[in-house]
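One structure, pasted below without further comment.
With one protein chain held back, the other chains of the complex are shown just where they sit.
The chains carry the letters A and B, assigned in the order they are written, with residues numbered from 1 in each.
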Amino acid sequence: MSTELLAWLLPLPPLLVFFLIILLTNRHKALSHSIAVGAALLSWLGSMVIFFRAIQTEHLGLNPYTSAINWLPTGDTWLRIGVWIDPLSAATLFFVGWTVLMIFIYSVGYHNYGQPQGDHDKKGLQPYGATVADEHGHKHVVPSIEPMYARFFAFIGLFAFGMYTLVVSDNLLTLFVGWEIMGLCSYLLIGFWYQKPSARAAMIKAFLTTRVGDVFMLLGIAYLYSAVGSLSYSEIFKPETLNMLVATPAVGGFLGLSAAGMIGILLFIGTIGKSAQWPLHVWLPDAMEGPTPVSAMIHAATMVSAGVYMVIRMFPLLQAGSEHGQLTPVMTLMTVIGAFTAIFAATIAVAQNDIKRVLAYSTISQLGYMIAALGIGAYVAAAFHLITHAFFKALLFLGSGSVIHGVEHGVLHTGEHVDPQDMFNMGGLRKKMPITFWTFLIGGLALSGFPLVTAGFWSKDEILADAFGHGHWVVFVTLALAALLTAFYTGRQITLTFLGKPRTESANHAQETPWTMTLPLVVLAIFSIGIGWAGISESFPILGGIIPNFAHEFIGSTLAELPEVLPFNIWPLIVSLIVALGGLTTGWLVYRNQKVGEEDPLKIALGPLHTLLQNKYYFDELYDRIFVRPAYWMADTFTNQILDKGIIDGTLHFVARIASSVGGILRNYFDKPVVNGFGDFVGEGVKKVGQSIKVIQTGRVQQYLIMALILAFGAMFYFVFTLLQN
Amino acid sequence: MIPLSWYLIFAALLFCIGIYGVLVRKNAIAILMGIELMLNAVNVNLIAFWRYRDPAGVAGQAFAIIVFAVAAAEVAVGLALIISIYRRRNSVVADDINLLKW
Partner (left out) sequence: MTVEQIIFLFVAAVTLIAGISVVTSRNLIHSALWLILTLSGIAVFYVLLNAGFFAVIQVVIYIGAIAILFIFAAMLTRRVMQDTGPQSNSNWWLGAVVALLFFAGITLILINWQGFATQAPMLTNTSGQLSQLGLALVSPDKYVLPFELASVLLVAGMIGAIFVAGDKKQ
């Protein structure tokens, strides 16, 4: 099968699964998850085939596998859509295929397949547990199967379709289609347990916040289309097109930008929304209301990566017009926002107690890394970090889901009422859940950038090296500080969760999770370790040069000119080592003796600052004040009261009153007197006539005779008269 | 000689006297007497016409005989009815026999 055809077919199995489950197999749990995992497997297989073919192809960047068809007629020309496999999309397909497959398999165990149905489980709420009796009649409460099991697989199937579409598309329009489908699925899946009010609020918040970004992105796409006349990458990235865009000033002379700059900024705002950068970061932590596989897939590995993927893809446009490595206005904006977000989110993560919230802010922070890297022009580093982050962040999220499941098992067993997601209720899970512990540790070390053996080290080090090497000092310092905080909160997280002694009975009774959940953890852990070695810089001491720098060679070949390889510099490496190891150790030291009910030491140390961090700098409250409440007020006052109730309802009531009074008039002045009156008149009239005439019937024969004779006279007179006339 | 008109006028007069009797008398038997007068006037008419128009034929005579028979039968039945009514209601006043009124 040709690569292009394979690329066309890639998004289809998950889409088919979505329709099949929704229409046919919604009630059959085993059948639904089988076809879902099967579809994920098919797409994974296709992604692997495409990837392996891609890495064997020479000059894939210059001659990508591409195929397009005419789709929308636009006057004389057509809008074409199609597939595009170049090194960037091939590499993205690689990690998307693996993470999606692992998450599909994980979901089977996460939603407790094989467990009994719950006692009071309702659709729309998390499963509470089922009471089972063992041989001795002891009653235990065990985790119960998710009531909406098949629906979950339908939604993640649709989501996978959206992601694959976005990755293989060759034009911005189908990319945007995949983008929006993922936004929809994110909404549906965050609010999967829709009976929970917090989940409902979170799903709306996620959708609307990303919508803000999407509006600007759509403006950017429209502007691009009107300036270029096409949305296909092959057309946009032609040097002539880029030069034209740089040369033309932006509409309205906006801030002195060129058209390329304006478009770039607009498209980047879409990424700010989708990849949860400041200021549109507020939806991602709340999105943790969704089930953990959702958090893993959408908010770690794929959807938020889509934002970064898009800007990486549009890099030639964003970089257009820069001379001698100077940063264009767009790139400056990206650098500022990315770096700021990285440190901003890291500071908040330090003060979070929920295991998933820490990871959520960590994701925001790492995405900031990638965007900052792209902003300073480190194309390969950004892409490489995207790939490694997908693996270890998915691993961390799935691991946290495993941890939560284990503690929940303990909660159900002991009947304690503790939050199974609060790290301060955990502890000592290393002995209870070994596989989860080791894989989570690998993921955490990768996130912190533990030297040499973890993928995160290689990608993060490359970003720092690029920042240092190109002389962006502020960026370097900011990212280094963020890395320090990252390592610190990761150490904190691992220590609180796994090390020490269990702080609650539930943690004491925690159990390892089934193979459907631990197998993906192991696979992802292998990648978290190994994938980094695909990107070892050539100039690295000792190790550099043993394996060629696949990442640089392959991914870098996407661009028209291969990015330059920086000479090795010891300082970024030293800084990287210090922050990684130092942060991890500090985290371990501070928290290793955390006892039950004790205050968080950081809280004692920082005091009111900690409160600020824990409340996320009150950004949610600020947005609520500035945007949400006015919006509600406007909606209520203008649309609801004035327009809906006042004008529309008023018109209706007015018309109704007129109709009612017309009806009343017709009834009282026409229907009753004329129609009824006529009928009554006829009846009454007949009765009266009858009553007045009946006196003729006296029963007296002689009177009858007289009447007969009088009538006979009539005849006789008539006869006489005719006779007389003749 | 006597013209036909005399007989006809006479018959008409008798007939009208009979009508007067039928319409005016209270007693039911008196009404029947009035009817008898009328029938007799008719008979006179018939015989007069027979005599003046076709004395050789028998049509008029046969007709008159039939009228005689009918009159007799009718008087018998009528009087039987009146006697029956008298037995029931103890009255032969025609105005009192008005059960068929409204």
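We adopt the following convention: contacts are C-beta pairs under 8 Å (C-beta built on N, C-alpha and C of every residue); 3 or more make two chains touch, one makes a residue touch a chain.
What you see is a predicted model, and the numbers here were worked out from it, not measured in a lab.
Note that the undisplayed chain, when the full complex is considered, contacts A, B. The missing chain lies against chain A, touching residues 702-703, 706, 709-710, 713, 716-717, 719-720, 723-724. If you put the missing chain back, the residues of chain B touching it would be 1-10, 12-21, 23-27, 29-30, 32-34, 36-37, 40, 43-44, 47-48, 50-53, 55-56, 58-59, 61-62, 64-66, 68-77, 79-84, 86, 90-92, 94-95.
Heads up, the rule we're going with is that only the chains that are shown with their structure count from here on.
Taking the mean of the C-alpha atoms as each chain's centre, chain A and chain B sit 118 Å apart. For chain A in complex with chain B, the residues that touch the partner chain are 694-695, 697-702, 705-706, 709.
Partner chain A is touched in their complex by these residues of chain B: 19, 22-24, 31, 94-95, 97-102.
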